[in-house]
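Following: one structure in structure tokens, then a few remarks.
One protein chain omitted, others in place.
Note that the chains take the letters A, B and C in the order they are written out, and that residue 1 is the start of every chain.
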Amino acid sequence: MNFDFSDDQKELREQAQRFLRDRCTPKAVRNILEGGDTYDRTLWKGVVEMGWTATVIPEEFGGLGLGYLELCVIAEELGRVVAPIPFASSVYLATEAILLAGSAEQKAKYLPKLASGELVGTFAMAEGAGAATPRTVRTTLKSGKLDGTKVPVADGNVADFAIVLARTSDDGERSLTLAIVDLKGPGVTRKAVTTIDPTRDQAEIAFAGAPAEALGGAGDGWSLTRQIQDRAAVLVAFEQVGGASACLEMAKDYALNRYAFGRQIASFQAIKHKLADMYVNNEIARSNAYYGAWALSTGSAELPEAAAGARVSATQAYDYASKENIQTHGGMGFTWELDCQLYFRRARTDGLSLGPARAWKERLVQQLERKNAA
Amino acid sequence: MNFDFSDDQKELREQAQRFLRDRCTPKAVRNILEGGDTYDRTLWKGVVEMGWTATVIPEEFGGLGLGYLELCVIAEELGRVVAPIPFASSVYLATEAILLAGSAEQKAKYLPKLASGELVGTFAMAEGAGAATPRTVRTTLKSGKLDGTKVPVADGNVADFAIVLARTSDDGERSLTLAIVDLKGPGVTRKAVTTIDPTRDQAEIAFAGAPAEALGGAGDGWSLTRQIQDRAAVLVAFEQVGGASACLEMAKDYALNRYAFGRQIASFQAIKHKLADMYVNNEIARSNAYYGAWALSTGSAELPEAAAGARVSATQAYDYASKENIQTHGGMGFTWELDCQLYFRRARTDGLSLGPARAWKERLVQQLERKNAA
Amino acid sequence: MDFNDSPEEAAFRTEVRAWLEANASPKGEATGFNRARWSEADALKRAKEWQAKRAAAGYAKITWPKEVGGRGGTPIQQVIYNQEEAKFDVPTGFFDIGLGMCIPTLMTYGKPEDLKRYVKPALLGQEIWCQLFSEPAAGSDVAGLRTRAEKDGDEWVINGQKVWTSGAHYSDFGILLTRTDPNVPKHKGLTMFYIDMKDPAVVVKPIKQINGGANFNEVYFTDLRVKDSQRLGAVGDGWKVALTTLMHERLAVGGGGGGNGPDYKELLELARATELEDGPAIRNASVREKIADTYVRTQGLKYTTYRTMTALSRGQQPGPEASIGKVVSAPKLQDVTGYGMDLQDQAGVLIGASDAPLEAAFQQAYMWAPGLRIAGGTDEILRNIIAERVLGLPGDIRVDKDLPFKDAPTGR
Partner (left out) sequence: MDFNDSPEEAAFRTEVRAWLEANASPKGEATGFNRARWSEADALKRAKEWQAKRAAAGYAKITWPKEVGGRGGTPIQQVIYNQEEAKFDVPTGFFDIGLGMCIPTLMTYGKPEDLKRYVKPALLGQEIWCQLFSEPAAGSDVAGLRTRAEKDGDEWVINGQKVWTSGAHYSDFGILLTRTDPNVPKHKGLTMFYIDMKDPAVVVKPIKQINGGANFNEVYFTDLRVKDSQRLGAVGDGWKVALTTLMHERLAVGGGGGGNGPDYKELLELARATELEDGPAIRNASVREKIADTYVRTQGLKYTTYRTMTALSRGQQPGPEASIGKVVSAPKLQDVTGYGMDLQDQAGVLIGASDAPLEAAFQQAYMWAPGLRIAGGTDEILRNIIAERVLGLPGDIRVDKDLPFKDAPTGR
């Protein structure tokens, strides 16, 4: 049994922690929160220099050719510090999409620049409230032109290009196709939208005849989207586990140092049991995330099941931890001044970014049905 | 605003409490639990003598002609002591069915004997695991003969007659018809079935050409069943509220008298907050039950909504209270010797008897949709 | 059992409604959630005008004796007035703390000349009061407060900091709980004063919240000098005086649940308008169960309020069930708003009123919900209160009960 990270991977974690402790302080996150910029450019530059954007990109495309386990380690640490950079959009989604579905030319064109941080990519799926599915997507790709509006698009004002889920037919599950579009090109209008989490840029992007090329086969868009999401779900789960762990640490520290009625509030069962529940949720989430990491890193056929389990579990844990961290802090926890809010916001953004836990539970049960065919 | 019982009704409650304190002790309930009989005949006789079976039956049929509020008061007290008698089957279901749908002859035939306790009725709907609906009911009523098997039938070994939900066509919502059948007549085979709650008799009843007559119009069975269930749901909700209140009292008394670590266990927040949650649930359930009582007693068109709200709320409260009462008692709570089990069993029987909370939530939302038609 | 007014109540309701119709405008249609329609300054000005008007008509504090400007009415009359007034477009809320808590405390502990000076202007909306109890190190444990008042001749010199003070920035006066003796156990060394909030030794700073709002303030005192005649109650009796104040902090008995954010009706509306993977959200069984679960809690609270009103209507004391409101509604708000955002899928993050369904009601209330679980008593403190005051369970063990305040553990 070897169900843990290796010593090398643990060393990578420590390295990442040291780096982020200096470069991604709460103050730096707050700078983005309070509108200092759309993302932390200095941190992004550092992250690129560390090679993190290149982690799983093959060496032939200028990447490091490492495995997904290394990327999971990095993801957990980025989540722990609520890093305000377009890492998830560019690395977990755009890079994965091109690795999965890109032609040789597309790989050669995009991967080296994604690895070097020269290009930032994102993935554009949602079109307002509700699920984006083969029944609902209205954005069209016709004769190499995109038309329609995507909102919200994470890091949409930051990214250089987007992979867009678009309609190419009305052929049920095969109605949709992925398209790559240059966000700085003609026919693209972007505007910032206000969200619950200003530490992550979000855009509304309108396409009016924007030139675009297909990524993967026509009609493969929905199937590819789900595969890309499965990969991203595991990586985001590690970010969520990192964030949830940070919440527990914050809550614990506060409860040990705050006195009421002449006692540490950590000595009251209401607080003790709350923190114990947080711990239990976090460990359950971590274990499910590990299984996702295993499935992702080995290319297992169980990835859809493992990814869904990891995402549901991590979303539940981060949601609980971020809320009860505020609650443990009492009134102070609800102030702008304290950092509880950073996690409260990010927990929700992470929990919605790839679709809510509700939708992933459905995906999970579809896998279980398949596996236990009656 | 006059949203409470009247002084007369409160006096009835006290009278009922005095009566039941003597006649329905935990020991008497245990006698039935441990197989002493199918129900408590002495208690039943007393209940009949108190006139409780006659409460809402009009005077012309030998009843007391009182209102449903009085019956709600009695129900709460019966629930509080886990009365092991066929009151719900005979009074909330069979009597209500005949009041609602009976012909003049049927009323004249059955109501006086139901009032006097000479006859015990029940309602037979389920046919094993799953919901009994116009799609699933297989028992047939053809040319005055019933064929099929109903299980479980509450008080089915005790009752003299049953009202049976049976198929008379395949006409969708109008496929079903109610039938009255003499359980002591030909073509009826009854056997006891083992359940989680031996304080309530449950039977499997097989009909093989048993003579039966329709109650209400052909094809009205499903609609009538839902109307009868709405009425019963309010009354059972009061039994549930009574039971849940008893659980809170038991748990509180134990927690105040049990010491651990040199303190009353009632001084630990884990216990205090558990009991506070019980209290909150119980009050929410009580208030929803009151609304049901109002709707039932005034014949309001809001009864389906009010009944569903009362049932969902009461089921949730009793479920929580009966489980956490055991938990508060610790190991002792799980022993046969203590009375926690009486409530634990009854909470589940009550919660399933008219169908689970899940099904009533669906009924509730149907009403909300109707009311807030888009 | 019915929901009807008694004949007397009906008559009073008719009277109130006629007066309101003559003096105010009815509320319009759906006005959206949580959105200020006026600036605070405008609202305050209008609220003062309205307060003067209703006070003149005898509706400002219906249960107060006529001698002090009330109506000598019953609690149920106050409820009826509140229900009716809620249908009109009038700004209120600025005077609740003053008239609900501070002035009643003054009435119990103040001198006759205090009453003569302060009650009428407060009732007429000319002067606003706030309550200064909580401190950074004394939240749930109010009696652990540290703001010092030291005697200097006929005056007291006050230094320290209060926090979570609603309305401090527009208040004229405040009642202030201070520590006058740190050498006795914490509950015994407190003394209450009333103070002039416009004194330059008092500095008010707003506290910015997670949701961007600033409903509360920090208040700093630097050598604030207060006359001994502004003391309420004996020196060292401050805790007893504070309990009087807090006793008046009753749950508002009003028109029933909701009003504070999206609830089951909004969830139903959202579900009807939203597509999930498998079709319209309203056809999804899990969504339907959530609507039902929310309904049951909301309606349960509403009918609990009706039970309380019935007790008032019968001239009885409300039962303990009145205490369950916030411990139910605050977690419910957090739950239902998060759920509504989930239904919106990735777009659930959008909080702009024009970008999200129902003017982003779910998102905006979601950002406020953590505050609701804390303000006015955390979920945990409310459970303690129900356990102790309603169920009669023992209090938590108080390790600092008999220690001189200065020796109690504080972690600093």
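In this section, a residue touches a chain if its C-beta (ideal position, glycine included) is under 8 Å from a C-beta of that chain, and two chains touch if they have at least 3 such contacts.
Just so you know, these numbers come straight off a predicted model, no measurement behind them.
For the omitted chain, the shown partners it touches in the full complex are A, B, C. For the chain missing from the display, the contacting residue among B:50, B:64 or B:151 is B:151, taking the whole complex into account. Per the touch definition above, the residue from B:45, B:142, B:263 or B:370 contacting the chain not shown is B:263. Of the listed residues B:136, B:189 or B:372, the one in contact with the hidden chain in the full complex is B:136. Across the interface with the omitted chain, chain A contributes residues 1-6, 69, 248, 252, 255-256, 263-264, 266-267, 269, 271-273, 275-277, 279-280, 283-288, 290-291, 293-294, 297-298, 308-309, 312-313, 316, 358, 360-362, 364-365, 368-369, 372, 374. Residue-level contact of chain C with the missing chain is found at 278, 284-289, 397, 399. Mapped onto chain B, contacts with the missing chain fall at residues 125-126, 128-133, 135-136, 151-152, 193-197, 202, 204, 257-264, 268, 270-271, 319, 323, 326-327, 330-337, 340-341, 344, 348-349, 351-359, 362.
Note that only the chains that are shown with their structure count from here on.
Of all chains, B has its CA centroid at the greatest distance from the CA centroid of chain A. Between chain B and chain C, the centres computed from C-alpha atoms are 41 Å apart.
Contact of a single residue of chain B with at least two other chains is seen at positions 269, 273. Each of residues 380, 383, 396 in chain C touches at least two other chains.
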